[in-house]
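One chain of protein is taken out of this complex; the other chains stay put.
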Amino acid sequence: MNAPLQFVPASAFKQRAAAAVADAHLRSSFRNAMDFLIARRAAQFPDAPALERQRAFAEHIRKYSLARLPDLLEQLERKLTDNGVSVHWAETPEEANRIIIDIARRHSTRLMVKGKSMVSEEIELNHAMADAGMEALESDMGEYIVQLDGEKPSHIIMPAIHKTKQQIARLFAEKVPGAAYTDSVDELIGIGRAVLREKFMTAEIGLSGVNFAVAETGTLCLVENEGNGRMCTTVPDVHIAITGIEKVVEKLEHVPPLLALLTRSATGQAITTYFNMISGPRKPGEKDGPRELHLVLVDNGRTQAYGDEQLRSTLQCIRCGACMNHCPVYTRIGGHAYGSTYPGPIGAIVSPHMLGLAATHVLPTASSLCGACGEVCPVRIPIPDLLIRLRGEAQHAARPGEKPMLGQGAAQSRLIDIIWAGWAALYTRPALYRAFGWLATRFRALTPPMQSGWTASRTPLQPARRTLHEQMAARKRS
Amino acid sequence: MDEAGRRHYPEKPARVYLFGTCLIDLFCPEAGMDAVRLLEREGIEVHFPAAQTCCGQPAHSSGFPEQTRAVALAQLRLFPEAWPVIVPSGSCAGMMRHHYPRIFADDPRLLSEASALAERVFEFTEFLLHVARVRLTDRGAPARVALHTSCAARREMGTHVHARTLLGQLPRVEVAMHTHESECCGFGGTFSLKHPAISSAMAGDKVEALKQTGAQTFLSADCGCMLNLNHTLQKRGDPLQGQHLATFLWQRTGAEGEQR
Partner (left out) sequence: MSARANILQRLRAAPQATPPLPPDVPAFHAACHAGLAAGTRAARIALFCEKMAFWHGEVVRVTRANWPQTLRELCVTKGVRSLLHGEPHTAALRAAGIGGLKPYDRPVDAWKKELFEDTDASLTSTRGGIAETGTLIIWPDVDEPRLMSLVPPIHFALLDADQLYDDLFGAMREQRWSSGMPTNALLVSGPSKTADIQVTLAYGAHGPKELVVLMLVNEEELK
């Protein structure tokens, strides 16, 4: 289980996507699961104008929080410190891992149990822990399954969505000592429960993510259904929470409107089983809870997004996953094809800041710009606009005086530049454009039978006999 | 976003401009001609500025803002009179109505021109329904059709609502729903060239859904989607073919004796 998880470079995206769409099994898994989640979400929002009001307000809260981000982070730090929490800051994944490993070493850790945390995936913590000779065990059922099979999550809310229960049954029978083959979901969950309860009891450290960090009270909020998050944050002697710097809100009262949209957008639940609000470690006289509580605030490219007023809206995200559930591309290829921690539309707009455009420039192109993501986003991130923007940044060097994005211009191509320059030259010269139309229609028989990606599954495009321009001109003359 | 809910529609005008779009110009000019015929039948004079080329959307969605701006600028002043500008394509209409003002946001003069133009841009079915306020007479045999509206048309222009309402005026036309009706057909402009595997999978699912309705034809107000789906069907040797809504409406409601 300590084998490093594979890091899949984004450059192989097209290959993986092609393999995924050819996998009928995977296609139907994702289609069915996404249809289910779409229907569940829709049932939660019967009143469209009410939903629009909620989205507008949630967007307002997120924009307000981001506008005050540095102040709120300082306020959060102050409050948490007063509450007895140690606050750490990390600019890079390496720094974050080092902070966590140092804490773990101080406590002679053998085992860390983990609640669901996408940021810990983002920094490849499990890998770093393994390198440091310590075990990091995922305890969210889906994450546990995925880790047991040496994989990464394929969905940010439903990590093992790509697996059937039969596959999981075989996996458990093979990898869990003493587990007999069963494809009863209840029994499979029972097996996971038994294994993990043992681990909760013995782990020296519990790690969790954070859904909202409240500055005014110094409160870390966690959303979950299973109870593993509560186990990780309560049973071990040390709790380390890790979060991106963008998750902070000013006031406790800012939480309910966001929470209501988060759980409804994610899984179509009005609320999750547990909403866990943690404001400090065990106090004298209290009989359980961690004795030490740490918060690691991670940048990892977020300040780059923050530095640009349009791209800043990326940080409004509350990680509900609705954009991927509704994305026709994600539905066809699943999460693994993206090769980044965050798949789908949100992954395409957030990954370039974390990994740089050189490694991720293909991700923003993997969208038909249909707009479904932007339409369902509970905090109204204009995802299609951001995809377009990132397509541009990937293909153009920064203008003089502008600070380049990480990997800016990495996808620049002389040929593509020439094509678009030629395109613009043609379409800004009406007479030339009409002449082109005249020629294309006259020589329509010469249309190439192979047209790049188009003819892979389509017959070639062929110009009409006469352009609309010509027909309208002829009408005018007659 | 349904435009009808938030847009103030003017009285039926005597004259309009037609912005034909680059795809219709080269690949589906009949759709453009049928749109003209339908408008003229309503007593509206159609002006077609000869200098028009493309709205700029291909460069816009590919991340080439400079080229987008140049091409958009070349269209901006082609419609000097205060007449409506009719666009028989939802995504091009969306580009001119919603994106032009943002493209020129940094130049107050161009911005005011772009905003003024945006106010006059109507998607074709939207115009027929809400401005021309047509009353269609069904002259065809009973037919079962499916409807595919492009994503931009649906989300930026509310075309799915307008098209359905227009078809509702034809008593012998039954509009069949297909599964995942609001889902993209996989065209996405350059997306279909850049990611053929994913695009094909999406197009394949869409044609299967359309076929399952048992419809004789399917209709779209966007030439891009129509080309994507028709050429996919042709490659599969499938007889089902889609039509532009303008063509379908013209043929059903007034084309006798004028068939090409």
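Should a chain be cited, it is by its letter among A and B, assigned in written order, with residues numbered from 1 in that chain.
Heads up, the rule we're going with is that contacts are C-beta pairs under 8 Å (C-beta built on N, C-alpha and C of every residue); 3 or more make two chains touch, one makes a residue touch a chain.
Predicted, not measured: the structure shown is a model, and the values here were computed from it.
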Check: Considering the full assembly, with which of the depicted chains is the omitted chain in contact?
Finding: A
Next item on the list: Could you please point out the chain A residues that touch the chain left off the display?
Entry: 33, 36-37, 50, 53-54, 57, 60-61, 63-64, 67-70, 73-74, 83, 89-91, 95, 139-142, 145, 158-161, 163-165, 168, 185-186, 188-190, 192-193, 196-197, 200-201, 216-219, 225-228, 230-231, 234-235, 245, 250-254, 256-257, 259-260, 267, 270-283, 285-289, 297, 299, 303, 306-309, 312
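The rule is simple: only the chains that are shown with their structure count from here on.
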Check: Measuring from the mean C-alpha position of chain A to the mean C-alpha position of chain B, what distance in angstrom results?
Finding: 33
Checklist line | Complex contacts: residues of chain B adjacent to chain A | finding: 18, 20, 22, 24-30, 32-33, 36, 48, 50-54, 56, 58-67, 70-71, 73-74, 151-152, 155-156, 182-184, 186-189, 191-205, 227-228, 231-232, 234-235
Notebook entry, point to check: What residues on chain A touch chain B, complex-wise?
Noted result: 14, 17-18, 21-22, 27, 328-329, 332-333, 365-372, 375, 388-396, 420-421, 423-424, 426-428, 430, 433-434, 437, 440-441, 452-464, 466-473, 476
